[in-house]
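One structure is given here, and the rest of the page talks about it.
One chain of protein is taken out of this complex; the other chains stay put.
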Amino acid sequence: MSKPTLTVGLIGYQFMGKAHSNAYRQAGRFFDLPYTLRMKTLCGRNEAAVRAAAATYGWEGIETDWRKVIEDPEIDIIDVSTPGNTHCEIAIAAAQAGKMVWCEKPIGNTLSEAEQMVQAVRQSGKPSVVFHNYRKAPAVAFARKLIEEGRLGTIYHIRATYLQDWIADPEFPLVWRLQRAVAGSGTHGDIASHIIDLGRYLVGEFDEVSGMLHTFIKDRPLAGAIDDRLGAAASTERGEVDVDDASLFLARFKNGALGTFEATRFAVGRKNYNRFEINGSKGSLVFNLERMNELEYYNNEDPEGLQGFRLIQATESAHPFAGNYWPVGHIIGYEHTFVNLVADACFAISKGERPNPDMEDGYQNQRVLDAVERSHASRSWISL
Amino acid sequence: MSKPTLTVGLIGYQFMGKAHSNAYRQAGRFFDLPYTLRMKTLCGRNEAAVRAAAATYGWEGIETDWRKVIEDPEIDIIDVSTPGNTHCEIAIAAAQAGKMVWCEKPIGNTLSEAEQMVQAVRQSGKPSVVFHNYRKAPAVAFARKLIEEGRLGTIYHIRATYLQDWIADPEFPLVWRLQRAVAGSGTHGDIASHIIDLGRYLVGEFDEVSGMLHTFIKDRPLAGAIDDRLGAAASTERGEVDVDDASLFLARFKNGALGTFEATRFAVGRKNYNRFEINGSKGSLVFNLERMNELEYYNNEDPEGLQGFRLIQATESAHPFAGNYWPVGHIIGYEHTFVNLVADACFAISKGERPNPDMEDGYQNQRVLDAVERSHASRSWISL
Amino acid sequence: MSKPTLTVGLIGYQFMGKAHSNAYRQAGRFFDLPYTLRMKTLCGRNEAAVRAAAATYGWEGIETDWRKVIEDPEIDIIDVSTPGNTHCEIAIAAAQAGKMVWCEKPIGNTLSEAEQMVQAVRQSGKPSVVFHNYRKAPAVAFARKLIEEGRLGTIYHIRATYLQDWIADPEFPLVWRLQRAVAGSGTHGDIASHIIDLGRYLVGEFDEVSGMLHTFIKDRPLAGAIDDRLGAAASTERGEVDVDDASLFLARFKNGALGTFEATRFAVGRKNYNRFEINGSKGSLVFNLERMNELEYYNNEDPEGLQGFRLIQATESAHPFAGNYWPVGHIIGYEHTFVNLVADACFAISKGERPNPDMEDGYQNQRVLDAVERSHASRSWISL
Partner (left out) sequence: MSKPTLTVGLIGYQFMGKAHSNAYRQAGRFFDLPYTLRMKTLCGRNEAAVRAAAATYGWEGIETDWRKVIEDPEIDIIDVSTPGNTHCEIAIAAAQAGKMVWCEKPIGNTLSEAEQMVQAVRQSGKPSVVFHNYRKAPAVAFARKLIEEGRLGTIYHIRATYLQDWIADPEFPLVWRLQRAVAGSGTHGDIASHIIDLGRYLVGEFDEVSGMLHTFIKDRPLAGAIDDRLGAAASTERGEVDVDDASLFLARFKNGALGTFEATRFAVGRKNYNRFEINGSKGSLVFNLERMNELEYYNNEDPEGLQGFRLIQATESAHPFAGNYWPVGHIIGYEHTFVNLVADACFAISKGERPNPDMEDGYQNQRVLDAVERSHASRSWISL
């Protein structure tokens, strides 16, 4: 009723724009938020397209110049969901204008950009958010809780993969996500960044990495238009692919755990296989985004003969976020990770706490991304 | 823009009310609907509760008397989501007032009620809907498509189970779903009705059934308040459970297929295990609601040695509804079956087609429910 | 060293003959048996074939007349592994000659035969064995142990299926297993008998059943030769299939549990899907022969949020039989169920105990088979 309002301006309206819009629209339907979220402005360069998107997704109005959105005194939150090459400028301008920066990952296309961005956010004194949304799957948040409670004991291993296949066809066009000038990197920043985040969230800080990046398909048809992940029309001309198709690395964590990390868009048959397995002295956990409502848990303190990986349906009220939706066994989907993230950030902000994850996490993530790139270039281990 | 409007009045605001509200609110966000859905009135007996629900779920206004909703000339659709004992009266009144009836399942508490209801709907000349929402999981709708294309050949078998455990605790209170006077039956109407619907949708019409109903726990603590599936407070007094805890039956279909059907709330560990397996002469299909984004398919025309159940992720644009949401591998959840059902009904109505499923399906479903009850009573096979 | 010897004569040398031979040959290699098992005589009608089989499987000698084997005073055990129509005569003769009868299932082709057989065995005063070998999978024997310990509490449900597809092709020939005069029944005696046995072993005695038998393919090419399950050559002539292709029934157990049982050879894609799920008040168990080294276990006394089906690898020394083979995680196969059964029978006999299962179990099994057949004929429930 008398809740304060947080007013949002969202820059970007494609895949992430759709997901974020849904989150702002739905968060208050499932959570008793401390704020009313007002979806004021959706911003994009193509006026007709952004107007249509705003109508569909429920925004009050549109802009085609992001600077205007930042200048709007009513707006509290600037959500940066554009391709990576524009994040830095927008986020810094937003922070300098005193807005909260809520930013897609990876926050910058380079470590230098990320440093400038996080510096600007710190100087703004405002809370921030980075959209590492998979932390907010109930099963992942519950995994974190189990680890914090010590149920895994000393962590020995994490093996994390993020496997997709949407560009395995050599004739898939050179969309913006395959262009260094726009996306910064390929698989590395897009999906390796997610498993790096889960590694940091669940295991701890990285100590050193040794990795390689690889491009299987060196040239592709030019895309007819700079479009998002889906829907690009191919042209007959070809262009060079200057980003990685796969990113693989070994890691040591500061707490002594070992990790293997692999992200690729060439794992034919794997659609969204963001899977991790964590082994500790007292038990293990397994998660796979394709079955994101489930968590496997092995407890080596179970009685002899009765030990085994348990398939937990993380849809009970004992599981974070799950109780806000439906009865046990009635699953939620991908989009709800964003709904949960938005809700969680609102609760944190209202309590004066740092949202989890925020731009500091985005920055730490980028330090790992950068270290892997340097390891690739130098063919050696890089310390963090 | 200039879309016609369909105005909805929803009677009932608990579990199904929440799910239906979400569907009306979200359908237009993911589908380019032929109508604008206007969420005008939410109706319930407890004014404070219904007012809070309306605010949370996005309804313009409330009513505490369902007759007022039916009298509202602006309203096109009366959505009947109350406990079963009130369906008949509301639905008939709505039909007689010329409204479309969109009704939760089972449509009536008895076959006689269902007959009267479907008769009233027929006389209204209006399209209708019954919320057998699981037809609208992309994997299920795709299963139907594969069967229609003949990919399974002659169907030999269906084995369908709907297993839950939410009342396995003998001290779980006597909520309205466990009272014959309110719910009509227990497991039978609540969840056996769903697998009967899937049987009809995927295999065809039932020819005869032989079954049994059973109550494992004969008395329970009285619930402090008539509440929904969740959240009932127990009392120290106990009452008799006069509905079934489990419903099991064998079936022959008119096309010669054989079926086993089992619904129970006493399958400890099973939360929402609405699973079917269908075997035909050319292949087989398996679905489980707990992993509702997946469909298993066996094609016995695959090359020798290469045959096996395929785990299809029904999240591609080739799968019904899936293309309206997220890229492949980004799953949807329980609530989207209602979103899809609402969208699908809108498309059908705008084309002058019968929504699928409609009250005729609800009636046919009830004929099977009734036949199983009579089989249980007579300990014999009952023809349909 | 100074172990007493049990001398075996095996009647039948096809599929079961191969499996039993392997069991006699291997049992002493993995178990410290109380007896030396002497494989003296393999018996079959085709001298050349039985001679070749004896050499391959490790028998000292052969016979073509089973009566000669029974007359051999050195022989202690007559193993009856012939097609069903000869079981009765051989088993009774063996019992009357004072031999131990070790018999394949179902023990007779009719209940009357089974009664005569068990009567003869009782009169012989000798221990007996029936080859319901699946009791001896470590996971199944462990399931029994868990149930005996009360870990499932009160048993509410068993749902058991035995699904195969090896005759789904309508042109598969009319082998002996599809001829009533030889096999007695089709799916019913061959594989429904196995899930009935598991029901008796794990849940208890049946109280009443209601079922149906069905034949999908009414005629088939004649087999060129009466051969075993595999390898029959088809002829151009066709003959009537006079046995069932599928057997389905509902059951009540004497302890109040409810059961669904389904056996079919028309579940395309299912090869040896002998699966059961048992739900009790404290937990549940799931087993599938195709993954016979695994047992799923749900314990509803696990802490809130941590409940889930555990995938137990039944290859630890805590699991029956498993410690006699290989380290944990190194699986055993189908054949080892027979090895375990033979070893277990030897231990029981040496201690003067009844082997488990024995001909009394075979007889009780046949009573259930018979009741289902009568239920099918009378279209009613039959009490046991």
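Residue numbering begins at 1 within each chain, and the chains themselves are lettered A, B and C in the order written.
Operating definition for what follows: a contact is a pair of C-beta atoms (placed from the backbone, for glycine too) under 8 Å apart; a residue touches a chain by one contact, two chains touch by 3 or more.
Predicted model only: the values in this text are computed from it and were never measured.
From the options A:123, A:317 or A:380, the residue with contact to the unseen chain in the full assembly is A:380. Screening C:41, C:110 or C:164 for touch with the missing chain picks out C:164.
Across the entire complex, the residue among A:186, A:211, A:320 or A:357 in touch with the chain not shown is A:211. Although one chain is not drawn, its touching partners on chain C can still be listed: residues 15, 19, 22, 25-26, 28-29, 56-58, 164, 166, 229-230, 270-273, 289-293, 313, 315, 325-336. Mapped onto chain A, contacts with the missing chain fall at residues 156-157, 159, 161, 163, 165, 168, 170, 210-212, 214, 216, 246, 248-250, 252, 256, 258, 260, 262, 264, 266-270, 277, 279-284, 298, 300, 307-309, 379-381. Of the residues in chain B, those that touch the hidden partner chain are 142, 296-297, 299, 302, 304-313, 316, 318-319.
Here is the rule we go by: only the chains that are shown with their structure count from here on.
Relative orientation of chain A with respect to chain C corresponds to a rotation of 180°, obtained by superposing CA atoms and rounded to a multiple of 5. Of all chains present, the one whose mean CA position sits nearest the global mean of protein CA atoms is B.
The distance from the centre of chain A to the centre of chain C, each centre being the mean of the chain's C-alpha atoms, comes to 54 Å.
Between chain B and chain C, the centres computed from C-alpha atoms are 41 Å apart.
In chain C, the positions touching at least two other chains are 307-309.
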